[in-house]
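A single protein chain has been omitted; all remaining protein chains appear in their positions.
Then we have subunit A:
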């Protein structure tokens, strides 16, 4: 295909505007961060000099003005949060109590539909399976791997191998795995790794993605493949941060590797472990790309986020889609609260 710069001009122009806006905003912020504090500093300096010259008592810093200054910096964030998060959240909640076209109030009908419609109940169950399995398995894999490669030879290479999938988008990873699960009829050349494996062992090729509930587990494998690297990196860093003298002391006491793991390593990395599990749980609740790319929710593999998109944007059922979105939101809240409480405890402790 030819690429004509003249024809693509509008896009370049757009890009240019974007860059200019970026420079303006970043430049403006830098200016503020640089000039304004400097001005305050100079003024204070002048006051101090004047005070010391006249022999008067040193003027006290005015707290209030700094508070105003902080508020000034918080404003853009608050504004963006309101526009981008708070308002849509409230609106979605309202929409979930309205009908398809968002015209009339229908009370709890959309929520009733969610828990009575067979296919949607299946979606909720699938999501539950995802959110239990992915954080558990991915974290365990990451932890075991991190412990095993710790201080091993070629540790960096071994770690980067597991971390690599993190660099691929969910959609890309799913396409790769779709090839692994690909199916061709019996007696034909198999193009899928898994079926080739089965065939060379003398079995019959299977349509992996068609069979429920096996297909849900096969999709979960993709997520674990992507996320184990994240768990491994965070936990490996935590393991390395265990003070050497504790490890030393334990060794002198003659602990076995097993005791070392359960009584020294695990308690020491507990905060990191919680962060990993919480992050993975939230990511898993929101899983969408994998299911959509692999099966589009067919064959009983759908999850909440995918069904929400279908209902709201493809079928024109705004109310039902919003109800699913609100439900997802409600599910995430306890995890977030737990995470915040945990962080606060750590800070205090």
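Simple rule for what comes next: contacts are C-beta pairs under 8 Å (C-beta built on N, C-alpha and C of every residue); 3 or more make two chains touch, one makes a residue touch a chain; residues count from 1.
Everything below uses one rule, namely that contacts and distances are computed from a predicted model.
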{"item": "Per UniProt, the name of the complex member that is left out, chosen from \"Carbohydrate ABC transporter substrate-binding protein (CUT1 family)\", \"Glutathione-dependent formaldehyde dehydrogenase\", \"Hydrogenase isoenzymes nickel incorporation protein HypB\" or \"Cytochrome P450\"", "value": "\"Carbohydrate ABC transporter substrate-binding protein (CUT1 family)\""}
{"item": "Sole contact to the chain not displayed, among A:47, A:82 or A:296", "value": "A:296"}
{"item": "Residues of subunit A (touch criterion as defined above) contacting the omitted chain", "value": "9, 12-13, 16-17, 19-20, 23-24, 26-27, 30-31, 33-34, 38, 100-101, 119, 183-186, 188, 205, 207, 209-210, 292, 296, 298-299, 309-310, 313-317"}
